[in-house]
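The complex appears here minus one protein chain, its other protein chains still in place.
Labels run A, B and C following the written order; every chain starts at residue 1.
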Amino acid sequence: MSMDFSPLEQMTVVMARDLADGELGAAGAAALVPMAAIALAREMHAPNLTVGGEMFFNPVAGHLYPSMLDDRALGRCEASETFIELFGHSHHGLDFFFHSGLQIDRYGNINLHHVGGSLHAPKMRGPGAANLSYCHTSTRFYICPTVHNVRNFVDTVDFITIPGNMSGPDSKAAAGLVNEGPRLVVTPRAVMDFDPETLRLRLKSVHCGNSIKDVLDNTGFTPDVPENTGRTPPPTADELAVLRGKIDPSGALRA
Amino acid sequence: MSMDFSPLEQMTVVMARDLADGELGAAGAAALVPMAAIALAREMHAPNLTVGGEMFFNPVAGHLYPSMLDDRALGRCEASETFIELFGHSHHGLDFFFHSGLQIDRYGNINLHHVGGSLHAPKMRGPGAANLSYCHTSTRFYICPTVHNVRNFVDTVDFITIPGNMSGPDSKAAAGLVNEGPRLVVTPRAVMDFDPETLRLRLKSVHCGNSIKDVLDNTGFTPDVPENTGRTPPPTADELAVLRGKIDPSGALRA
Amino acid sequence: MTRSTKTIGLKEAAARAAAALKERPEICLGGLFKQSRPVALVRALLATGADGLHVYSSPGAGYDVDLMIAAGAINEVFVPGVTLENRLCPNFRTAVETQQIKAHALDALTVVGGLMASAHGVPFQPIAALKGSDVLKHNPLITPFDCPLTGQPLYAVPPIRPRVTLLHAQEADRWGNIRHLSTMVYADQLMARASDMVIVSVDRLVDDDVVLDDPRSVTIPAHYVDAVVEVPYGAHPTASFPNYAMDEEHIDAYADLGDAARRGDGAGLAAYLEQHVTSAPDQTQYLHNIGEARLSELQAEALAL
Partner (left out) sequence: MTRSTKTIGLKEAAARAAAALKERPEICLGGLFKQSRPVALVRALLATGADGLHVYSSPGAGYDVDLMIAAGAINEVFVPGVTLENRLCPNFRTAVETQQIKAHALDALTVVGGLMASAHGVPFQPIAALKGSDVLKHNPLITPFDCPLTGQPLYAVPPIRPRVTLLHAQEADRWGNIRHLSTMVYADQLMARASDMVIVSVDRLVDDDVVLDDPRSVTIPAHYVDAVVEVPYGAHPTASFPNYAMDEEHIDAYADLGDAARRGDGAGLAAYLEQHVTSAPDQTQYLHNIGEARLSELQAEALAL
């Protein structure tokens, strides 16, 4: 089957469809795909979705940038805020947020600090994370790395920067994490969700151009593969038309 | 001796002379005389005095209003702030502030809440006070009522809204009040300061047109009258020229 | 699907506020003293017969709180300073002195700190700068505690979370993005962030592009705003700079009626309440009663600055 859309476009529509009208959410830094997903949801079915919580509200869509946290993307928006208001949003919570990481483990925990070694004597130091308060003060979050291989999908992260489901329901509850937390892991290859009993990752659907075996071969642990694991519904013609016409005319998602 | 200046003008110059270059201070609501004093100090000897701490900085002098907390007085100023910043100023402190009250007692304590009865069953209810944090977080303050009689100068206030020297050095220290607190009481009749030993009010100087007896007859307690109690130095020609020419051309202080 | 606007009429705004306040009577008013107070919204709320309210504000209030007391709508006052600045508030005084209402002894830090705790989403705000005042003995909102880091004595104020906050600003777009054009914004932003329901009156609605062309000029993002009401002269008799100045004559005349009522002659005050509040005039009728000439004067005074 030939693909007439890119893996990042597929990721964008998967997440856009999961955002509901009237919700409030934000995207973090390096947020090309999340900001595209939010913009698509606003155009398609969620005109009352508010982008907010990161010092700006409702930027006018028109061009995608790697960061989306700069005035090229935000010059026309509805309002700006400061880091004091980030404090409020972190406590009052959003409906959704997006994360990525150096490592993601089978419980949806995310590591952005170090791989190997220890925090202060790391083999490989990552960037850390600014917005980790949003991990569970936003009702749910999406994990959306733009690569999917055995190096970033690992059995257990070396450092929990963003807690997902910890090591299962008991530890999640013990840590005081009462919200849904990670809902979907959306990668260039597949969509994964969490088994409600074990809170472990399982395969939900596989994108066009990938087989279940491809996904498993590129995942550093063996996720459950339920019988109903199917194909990810590809972008519709309408979705692609809006995405390419109004949100990403320069084709950043196809680069 | 004929007076070619008003009691409020006399009050203004007394306080203006006591403000130093480079200081930061504010005036509170109903601040006709304090704002005039600040503006005069800035014009005469304190060009680096900053008016700030009440949500605006350095309003351009030009006209006096009863409140001074409105856009007629503040429309041209150097910056505005919000009540969150008032929180910061309250803790970091100013160099000076101004207060007045329904009752002022011999230790410089100020009552703005009630006269007679109790807080929730008062004989006469006053306005309360918004800025009482400034009483001792500003290094010093001035008490400047625009009337001086036996009703507002009392031996002991019925309610301490703004603590002055409490009931003397021990109680002031016990309350944790480590700053200077009230420095001068400036009224339409006289200037009073505080005995450094007892922290009680004493007469410092008497304005033109008043005798020591006039002042004592209009004070509801008997302040000390040191031997060196003299005449309040009247406004100089320069002071009056600046005050009437640049700060109060409409003559609010002479009304 | 299309985006929902947040613009509603004055009566609907009052009905929504009144319904919410029946659940929890904590109302908060924007502006400061005689500036940018949401007086048209207050009159409309009073016309619904609202009562039993606990009123909050930025730390200084006057005319509107006194009017609400005169109309019998308030049980408890949580405003540190209640004054007309050039004179005392007559109906406030009468109601406290006759123990019809309870006016708590508070300070600005308690009110601002409580709003901060609510806006920031934390269970309390620490306060250090309160010493010596008798207000500390009576302030119902503070609890002494020791700093967990330094051991020093502090006060904790819990979140103040008004059920309804009424604000007035100069402009908004139809989505509820608010623009104050006045020099100060008072505690309006903080209150909007701290409150359950926020209703804002504005002198005029503006096109979407006015907001998008200058997002930094938006003082309260629509996210915090539940409804916007376009009410010309909605702050009268308080000021809405740079659109119109405060109507000090009107407020003084009102205060004279209150003082007369204190002396036993309540007829004038009753007539004032009937004309401006109880008969529920719409804003057009209200402005007609004030008179076009007077409104033009107030507009000219603001413009001249």
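Heads up, the rule we're going with is that a residue touches a chain if its C-beta (ideal position, glycine included) is under 8 Å from a C-beta of that chain, and two chains touch if they have at least 3 such contacts.
Everything numeric in this text was worked out from a predicted model, so none of it was measured.
Chemist: Using the contact definition given at the top, list the shown chains touched by the missing chain.
Modeler: The chain that is not shown is in contact with A, B, C.
Chemist: Who touches the missing chain here, B:Phe87, B:Tyr107 or B:Phe194?
Modeler: Result: among the candidates, B:Phe87 touches the missing chain.
Chemist: Which of C:Ile127, C:Val164, C:Ala192 or C:Val211 touches the chain that is not shown?
Modeler: Spelled out, the listed residue whose C-beta touches the missing chain is C:Ile127.
Chemist: Pick from A:Leu49, A:Ile104 or A:Cys135: which residue touches the chain that isn't shown?
Modeler: The single option touching the absent chain is A:Cys135.
Chemist: Which residue numbers on subunit A touch the omitted chain?
Modeler: Output for subunit A: 29-30, 55-56, 66-67, 69-72, 74-77, 80-84, 86-87, 90-91, 113, 117, 119-133, 135-137, 159-163, 166, 172, 175-177.
Chemist: At which residues does subunit B meet the chain that is not included here?
Modeler: Listed in rising order, the touching residues are 21, 24, 45-48, 50, 52, 56-58, 60, 74, 76-81, 84-85, 87-88, 90-92.
Chemist: Need a quick check: the contact residues on subunit C for the chain that isn't drawn.
Modeler: Residues 121-129, 143, 145, 147-150, 152, 154, 156, 158, 180-181, 183, 185, 215-216 of subunit C touch the chain absent from view.
To be clear about the criterion, only the chains that are shown with their structure count from here on.
Chemist: Can you tell me which chain lies farthest from subunit B, using the average of the Cα atoms as each chain's centre?
Modeler: Between subunit B and every other chain, the largest centroid distance is to A.
Chemist: Determine the centre-to-centre distance between subunit A and subunit C, using the mean Cα coordinates as centres, and give it in whole Å.
Modeler: 42
Chemist: Where the CA atoms of subunit A average out and where those of subunit B average out, how many Å apart are those spots?
Modeler: Measuring from centre to centre gives 59 Å for this pair.
Chemist: How far is the middle of subunit B from the middle of subunit C, if each middle is the mean of its Cα atoms, in Å?
Modeler: The separation of the two C-alpha centroids amounts to 28 Å.
Chemist: Which subunit B residues reach two or more other chains?
Modeler: Expected reply: 84.
Chemist: Which subunit C residues sit where two or more other chains touch them?
Modeler: Nothing qualifies.
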